[in-house]
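The chains shown are only part of the set, and none of them has been moved.
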Amino acid sequence: MSKVIFARSVAGGGGFFLPPCDVAEIEPAAEINPEFLRAEAPLLPELSEVEVVRHYVELSQRAYGVDNGFYPLGSCTMKYNPKINEWAARLPGFANLHPYQPEESVQGALELLYRAEKLCCEIGGMDRFTLQPAAGAHGELTGLMIIKAYHQHRQDLARTKILVPDSAHGTNPATAHVLGFEVVEVKSNEEGLVDLQDLKACMSSEVAGLMLTNPNTLGLFEKEIEEIATVVHADGGLLYYDGANLNGIVGVARPGDMGFDVLHFNLHKTFGTPHGGGGPGSGPVGVKDFLSGFLPHPLVEKKEEGYYLDYDRPLSIGKVRSFYGNFGVIVKAYAYMMALGGPGLREACELAVLNSNYLRHHLQEDYHIPFNRLCKHEFVASGQKQLAENGVSTLDIAKRLMDYGFHPPTVYFPLIVKEALMIEPVETESRERLDEFIAAMREIAREARENPDILHQAPHSTVIKRVDEVRAARQPILRWPGLGAE
Amino acid sequence: MRYSPHSPTEVEEMLFSIGMKNKAELFADIPDRLKLGRDLELGPGLTEMELNRHLKELAGKNMNLDDYPCFLGAGAYDHYIPAALDQLLLRSEFYTAYTPYQPEISQGILQAIFEYQTMICALTGMDVANASLYDGASALAEACQMACEGSRRRKVILPATLHPEYLEVVKSYAISGKMEIIMAPEQEGIIDKEATLALLDRDSACLVIQQPNFFGCIEEIAGWEKAVHANKSLLIMVVNPISLGLLKSPGEWGADIVVGEGQPLGNPLSFGGPYLGFMACSKKYMRKMPGRLVGQSVDSNEETCYVLTLQAREQHIRREQASSNICSNEALNALAASIYLSLVGRQGLVDIAARCHQLAIYARRQMENYGLSLKYPQAFFNEFAVELDDPARINRLLLEQGIIGGYELPGALLLAFTEKRSRAEIDRLAALIGGECR
């Protein structure tokens, strides 16, 4: 363990100083009733710059990012984050703009947002986008708000249900629930795809819409998507596209052409902006024309004098966060889209799918792969065989991968595969890295047979050993105890 | 420009090894009529040199605050960011990592979040803080949902002194049908206390107070807590974190949930995002809180370590039973906030808050010397509204003089003061507003 920063604090040892004050140094109490003032300064650490820097450098060395190696986390699309994008978002002309500055003073920023929207429309095959949502789940929320507002606007008030496949990401049902919908699960068929019969059975005039990921969480393309769309649309429902897996088709096919009415992108997945250890993301939402009135305001529009923020949108659902979205993230994604262009984006998709099928092909001998056929950007293997034959779980396998220098894949998801290992290798991984991963996975399969204990106790090479997650949840300690009892 | 490491030969070899002849076969599962069959019209792709030029050109079309003094606040503030901060944020182990679901390989990020949670508790005086939410406005919406869900009540009382965008966001979230928004009236720039307390009834889930409020005024908050809790409602406070260097903490006021915009803590203005919403609550609501939580635990050697915890609350476990769909937090922005609070430290935050206040007081005096008056007769922290006939015109004139003015209210300009503003800049502002531009 690294010492917590509070434990390094030295009373009176802080290293930050303000310039001398050149106005009257009035006491706060002279202007503010003392009952509103703090009696004691907040218990923040007191450290010099050198000690702060060392602390965070040390913490960074106990983290693992894409820049440290292969990160095959399924459905998370951990691709390389180009460095010019970090530079771009830090340009003073982007980083140092107040969101309420007069429009004439931020024409470059508005132009970038305008252009980014256009690029999103072309990529998705949609008509308009809002760039406001701050994350993928936030995009889902926004998208379902739009669907709800649409039905309400049409006085079609009985649509209380949202359909989601049983293989869906957890955010889909959670979002529907949060917005007051009833969630109806649609079964997968033996091919791992939406069961069209079950879909038909679930469909009714009470259904507001269907949320779908395509490719789905098994990495499989929903080839009957047109029939699915017909079924849902026929009964007045709308189709929502969860863009988490867009990297499997981007530049090759477009959700808008498949019948989707609303979608979100994850800029931090498909468009290479960094995940930041859990955010910021960005989840733009695109719609077909008939829904564009419901988008959050403002949208950026252009007139002769220049770009402007259009708030004159009477049907708009309003706002889902303050200001205009995660602008800095959008700058990076815009740079990524412009860097790749049309051919580059398609090529990236092709290589992502190539990498994925290459791994699947070379792992099938040692691991059970439930839906073992052409996949898109990811596939799902399973530790069932190892569990049954060697008593080694998927968790053991995942932890052991760390000893080989890899970040583990997503585990135990999707729920419809037992002991799932959801592997997404992305296009920025070289064949050499994939081959090293294959070799490690094979070695682990061998270890499972010959020395399962080494897996049960893995990881061995990390700064800590396996964590007691149960204790953490039963007796939660959510802040440094030195701050005093909670 | 491409970011993929494959040489053309390798692509051939890889295709061959999986029994394919060409890349088209990789998409055999997509019906042809669904294929785009052309390149996306995004242009041919720019090399890094071209991209560099293009982006510099776009950035150059903006008037950035390095070059122009800014008196805008209204929820986003132009504070000084110590140079060490960004260099630490560029440590790519941090920014290229995913959510720390695998604790053994992610201790650095987990510990940073744990420390962030602790700092937010220290600032707010609350028991528990989460790992951050999208921004202040959506954090308030989540807090209202949480209050409704926890109390099984529907009414959310929002004050007229709340940031208008926060109000809008809560309204949008209310499309769920699970919340009903009741507006509490304002009087002289602060909440009309009597009228508001009269709104409390058995269906009131919570009352929200922004402190300082949108107009910069300090709300007369004493006494609220008892009335709200007597009604079994929750008191939710929205606060500016920098102000907490000076002002009494929400914990001391008896708040149940606290949210706010974390941007002022070391995050660049960046035209409105990415920012972070912080959220803290008292321990009894811990298991109702949305968003990620990091807890301290031990590993199999009994060594102290950190791990995401209480995940049973979250969407990826609870799915359609989850009370929030929150997934991503704003981890990197929360890291920036932690580094900021570590760099400025305990005394630094107090000094910064005091300086903002002093500059605002100075500005008020300068304005008053020009015969201008404040719209509201209330105490303030770092922001106040000055009465003007045509604030939009004044803002335009200020811009012509190279000054980013204030936020336009009806008949007033809302002006904010951070430690970056100098006496000379304030003198110039006052002279322009009070004299030349009048």
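Should a chain be cited, it is by its letter among A and B, assigned in written order, with residues numbered from 1 in that chain.
One rule holds in what follows: a contact is a pair of C-beta atoms (placed from the backbone, for glycine too) under 8 Å apart; a residue touches a chain by one contact, two chains touch by 3 or more.
Computed from a prediction, not measured in an experiment: that's the story for all the values here.
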Formula for the whole complex, using the labels of the chains displayed: A x2, B x2
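Here is the rule we go by: only the chains that are shown with their structure count from here on.
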For chain A paired with chain B, centre-to-centre distance based on mean C-alpha positions, whole Å: 19
